[in-house]
Every structure is written in structure tokens, then in C-alpha cells.
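Only one protein chain is missing; all other protein chains are in place.
Here is chain A:
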Amino acid sequence: MALRTAILRHLRVPVTGSNQSQTGFLGSIRAFSSHDDHLSKQEVVDRVLDVVKCFPKVDPAKVTPEVHFQKDLGLDSLDTVEIVMAIEEEFKLEIPDKEADKIDSCPLAIEYVFNHPMSS
């Protein structure tokens, strides 16, 4: 028992995803592909809506593709910043401040992400 605890105390298991190496090879191929894998409009709509629905202050039932963050969902400008940042993370984008200021509703967010060549 003493031996067991002594061993356990010194045992460190590094957490590395084993599937990382599997996708690594495929991932490097996809990097060279052209725009074939560009997101479809429906996929963008679904994922943007998911991000908005996951926001704690939002009633998921109210979220539609036409919804305005401040007028329809009762969010303030800080919540909007938070949602836009969450969308950036979801699609692995960097939205410049100038553009991010303009995004205040689902239609604008969907349009921006859909037209962005780097969104994934």
C-alpha cells in the first residue's frame, strides 16, 4: 500500500490527444486544398445560432436567424462584444474592431462569417 501511494505520487500522465496524430496527416493535406471545403450557408447559420443560444443571458427559444442582439434579445453592447468574440473563436477568425462594431445582429454576423475566406 505504501509502495502504491509512493508510485502514484510520482506518476504523471501527460495529457495528449491520441487522435491528434491521426488528424495531423489529413490536416496537412486539407491545408493545400482550395475552397472546396468552404462552409455552406446553412452550416454557418446553424453554428452562429448555436453560439448565440449558448450565451447564458439569451433565451434559446427566441433565437432565429433574423434576431437583433440588442432590440430582440435585450442584450447590451458588452454582451454583443462577448458574442462576437465567441463567434470569432467558433470560426477561428480575427474580426477587426471596425467590422466587429458593426455586427449587432444575427443576419450581419452570418453574412460576415459566410463571406470571410478564412472561416472554418
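In this text, a residue touches a chain if its C-beta (ideal position, glycine included) is under 8 Å from a C-beta of that chain, and two chains touch if they have at least 3 such contacts; residues count from 1.
Simple rule for what comes next: contacts and distances are computed from a predicted model.
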**Q.** Name per UniProt, for the chain absent here [options: "Complex 1 LYR protein domain-containing protein", "Phosphoribulokinase", "97782p" or "Nuclear pore complex protein Nup85"]
**A.** "Complex 1 LYR protein domain-containing protein"
Q: Please pick, from A:Thr64, A:Ser77 or A:Ser120, the residue that touches the omitted chain in the full complex.
A: A:Ser77
Q) At which residues does chain A meet the chain that is not included here? A) 12-17, 76-78, 81-82, 85, 89, 97, 100-101
